[in-house]
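What you see is the complex with one protein chain gone and the rest in place.
As written, the chains take the letters A and B, and residue 1 is the first residue of each chain.
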Amino acid sequence: MSLLIIDKLSLSIDTKPILQNVSMAVEPGQIRGVIGESGSGKSMTAFSVLQLLPDRSTCSGRITFAGHDLLTATEETLCSIRGNDIGMVFQEPMTALNPLHTIGAQVAETIRIHEPKTSRREAMRRAAATLERCELPNARFPLSRYPHELSGGQRQRVVIAMAIALQPKLLIADEPTTALDVTTQAEILDLLRRLVSEDGMGLMLITHDLAVVSGIADRISIMRQGEVVEEGDGATLHRTMQHPYTKALFAASGHQPDRAPQPPTAPLLQVKNVVRDYTMPRKTLFGAPRKFRAVDDVSFTLNKGESLGLVGESGCGKSTLTRAILGLDKTQGGEILIDGKPVFAGNTPDRAVRRKMQVVFQDPYGSFNPRHTVERLITEPFHLLDTPPKGADRAKAIDEALLSVGLTPADKSKYIHEFSGGQRQRIAIARALIIKSELIVLDEAVSALDVSIRAQILDLLTDLAARFGLTYLFISHDLSVVRSITDRVLVMQAGKIVERGPTEQIFVNPQRAYTKSLIAAIPTLPEGATDA
Amino acid sequence: MLRYALKRLQSLVISLVIASLVIFAAIEVIPGDPASFMLGFNAKPEAVEALRDQLGLNQSLIKRYFSWVSGLLTGNFGTSYTYRSPVSEIIGDRLWISLPLAVYALTLTVLIAFPAGIFAATRRGSRTDVAVMSVTQLGVAIPNFWFAILMVLLFSINLRWFSAGGFPGWENGFWPAIKALTLPAIALALPQASILARVMRSSLLDTLGQDYIRTSRAKGLTRRQALWRHALRNALIPVLTIIGLQFSFLLAGAIIIENVFYLPGLGRLVFQSISQRDLIVVESVVMLLVFAVILVNFTVDLAYAWVDPRLRARA
Partner (left out) sequence: MNRNLTLGIALTAVFIIGALVSLFWTPFDVTKLAISQKMQTPSAIHWFGTDHFGRDIFSMIMVGAQTSIAVALVAVGIGMGFGVPLGLTAAARKGSLLDEVIMRGNDVVFAFPSLLIAILITAIFGPSALNAIIAIGIFNIPVFARLTRGAALSLWTQDYILSARVSGKSAARISVEHILPNVTNLLIVQGTIQFSLGILAEAALSYVGLGAQPPTPSWGRMLADSQTLISLAPHMALFPGFAILLTVLGLNLAGDGLRDMLDPRLRRAGR
C-alpha cells in the first residue's frame, strides 16, 4: 500500500493549465525524486499535496494519502494532516522562517499546534531534541536564537526540524538545497537521507538538479511543462530512459563544451597582494571602527587567451575580489594591473584600461535597465571609447555583436522583458563584446540558468573565446561548470587563495583538505549517464 | 538593545539642537530687532529699549541662544509681554487641553483602524473589504475641520447632544471635560484612522504573502492562526512608522480643530500671540510642539526594536 498516490492530477490557476494528468506514488521509507526545469510544475505538484495552492486554483484527479482523499478533505482535516503527517521543507531558508520568533518557539509551535495539551516546557524540550537530530546542537544553537543569527544552511536545518518534529509519514522537500553552498548541500542531503531511514518516512525530493537526486532517489519522475514525461528507477534511469527530453536533460547536465586548451602567452590581468577591508559598525560608542578583511593578500596572473576559474563558497571573498578587479571598489593594498597598467589610477578608474575589460553578471533579470532598448543596453560600453562609432559604423557594431551571440539585428529595437533568461544572458555577452574587450569577467554567469540553457551558453562562450581570442575570468560556486570551461582554477577560502593549478589536476588530485571536501561534495551523475 | 537606544538618543539630541537653532533663527534673528517688531513701528523708543532690556536683546546672539536653551531646560520660558506672566504658566494651562486631545484622538485612531484594517485584509475582496476601503477613501479625503463643522451642525445645533464648543476645565470633573473633547477628538481621528486602516490592511496583505506564512501553514496552522501568530506582528512594523507620523499630524491638527470648538488650547494661544506679535510665546509653543514630535519619533524607534530582534542585534 503506497503512502501517497497522486493519480491523474490536473491543476489550473485562473483557467491557465499548470499540471496535466500528473501521476506518481511515494512508498514509506522511499525517496521519490521529482525533476524538472523552471515552469515544469514540480513545485505546484508539492503544493497540491498539501493543498496550499494560490487562490483561484482548481484541481482534478485524486491525491490519496494514508486513506485520505486530500482533494476533497475539509480544511480542518488538512490542517490536522499538515505538519503532523506531512511535513514540508522549502527552497529559500532565508525567508521561510518568521524573523520575529526564536527558532525554539518556531519548532515547538509544530508540536503545540497538533498536541495542544503539551506544556510549553515539554514542547521546548522536544524542540531541542528535534534540533539536535537535525544536527544543530543546543550548546551552540540555543532555542533562544533568532533566524537572522544563523547561516542559510543552519536555517534550513531549523526548517527541517519544524517539518519532522512530529515524525511525519511523508516529507516533501522543494529544492531544499538550491540556495545553499555545495558542502552544505551535501550535508543537508545526508541529513534528509538519514531521517528517512531512521523514521521510515517517505520523502518527495523536488529539484532541478539531476545529479542531486540521482545519488539518493529510489524512484525518479521527470516533469516538463506540467506533465510527467518519464518515470524510472533512480539507479538505472540513465540506462532505461526513453523520452527525448530525459535524454537531453542527462546530456545537458554532464555537458562538456568542446574546447582546446590555450598555450601560455603574455599576462593580461595581474593581481598582486590585493587586500580589501570592510569597516564594520563600532562595537562600543567611542571605540575604533572594526575591520573585516574580505580579501587577504591575493595574487594571481591571468594570461591572454586563457580561461581561469575562481571558485569558493559564499562569503569566501570572491565577489569582493571581483568588484575590486572591475574597478568598482578601491583596495586597501596591493595592485591590480591590466596589460601592466593599474585599473585604479589615483582616485578615478582609468578608462583606457577599463575598456579592455567587461563583465557578465548572474541575474539575467537584474542586469538590464528595463526602460532601455537592446540597442541602448548593449552600446553602453561605448562610453569607454574616446571616439565612439557613429552612424553606419555604430549600426554595424551592434549587428555584429548581436549576430555573434546568436541573436538577430532586429532584436535591437526590443525591450528586455521580451526575452527569456537564456536570451538575456546572450544580450549581456553581446554587451561585453561590443567594444572588443579582451578580458570578460563572468560572475556566476550561468548559475541562474536551467541546465539545457546553461549548456548552450557554455558552448557559446567556448566558441566566442576561440573566434575572438577572449580571456575569461570565470567566477562560480558551481565546480562542475568551472571544470568544463577553464584551464586553471583558483580555490578561495576566507579571503585567501588556498589552492591553485591546472583544472584537471585540481579536480583529480586536490591537495588541500578544503579543496578535497569541496570536490567530494559535488553531486555526480552515475558513471556513463551522460554518454547518451 | 542599550546600544541601539543610546544611538537613537544621540540622534534625538542632535535633532533637538538643530530644531532649536532653526526656531531661534526664525524668531530672533530674521526679523532684525524683535523688540521693535513686537511693539510695532510707531512705538516709543523708550518702550522699545525697555523691552529690549527685558528680553535681554542687548546681549550677543550666542549668549541669548544659550540663555534661551538653558531657560527651556529649567522650565523658564521667559515672560510674555502681552499676558505679563511667565510663558511656562500660560503654556502649562493650555497644554492640558491640547495634549489630552491629541492622545484621545490617537487612541480613537488606533481603536478604529486596527480592527478595520485587519478585518478588511482577512476578507480581501469581500463586501466588508470593499466597504472599509470605500469609507476610508472618503475619510482620507475629508478635511478634518470641515468634518468638525458638520458634526457641530448635526450633534450640537440640531440634536443638541453636545455643546457647540468651549471647555469646562478639568477641575469641574473628568467626564464633562472628556465630553467636551469628544467631538474634536472624533474629528481629528477619523481621517487619521482611515489612513491607518489602509496602511494596516496593505501591510497585512503584504505579510500574508511572505514565505514564512506558507511555512506556518505547512506546519498545520489555520489561516486565522497564521494571521494572529505570525502575520500581525510583522505587519506592525510599517504601521508603527505611520502612527509616529500621525501623532505629529494630530498635534498640528489639534491646533486647527481647537478653533472650530473654541477650545482654549495651544492653538488658540498661538494664533492670539501671532496677531499680538508676542514672539516669545510663539517661539516657545513651536519649540514645545517640535520637541513632542521628535520625542514621539524616538519612542517609535524604540518600539521598532521591541518588535524586531534584528534591530536589537544591529547597531
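Remarks
The rule is short, and it goes like this: a residue touches a chain if its C-beta (ideal position, glycine included) is under 8 Å from a C-beta of that chain, and two chains touch if they have at least 3 such contacts.
Keep in mind it's a predicted model, so treat the numbers as computed, not measured.
Only one of A:H101, A:H255, A:R354 or A:R454 touches the absent chain when the whole complex is considered: A:R354. Of the listed residues B:L9, B:V22, B:A47 or B:I178, the one in contact with the hidden chain in the full complex is B:V22. Contact with the undisplayed chain is limited, among A:G200, A:P244 or A:P370, to A:P370.
Check B:I14, B:A47 or B:A131 against the missing chain and you find that the one touching it is B:I14.
Contact with the chain that does not appear here is found for just one residue of A:L166, A:L384 or A:L470, A:L384.
Touching residues on chain B toward the chain that is not drawn are 11, 14-15, 18-19, 22-23, 26-27, 30-31, 37, 137-138, 140-146, 149-150, 152-153, 157, 248-249, 251-253, 255-256, 259-260, 267, 270-271, 273-274, 277, 279, 282, 286, 289-290, 293-294, 297. On the side of chain A, touch with the chain left out of the figure occurs at residues 326-328, 349, 351, 354-355, 357-359, 361-363, 366-371, 377, 380-381, 383-384, 417, 428, 431.
The criterion applied here is as follows: only the chains that are shown with their structure count from here on.
Per-chain Cα centroids separate chain A from chain B by 50 Å. Residues 3, 6-7, 210-212, 214-222, 225, 229-230, 233-234, 307-310, 313-315 of chain B are the ones touching chain A in the complex. Across the complex, chain A meets chain B through its residues 50, 52, 75, 79-84, 87-88, 90, 92, 95-101, 109-110, 113-114, 146, 148-149, 159, 162-163, 281, 284-285.
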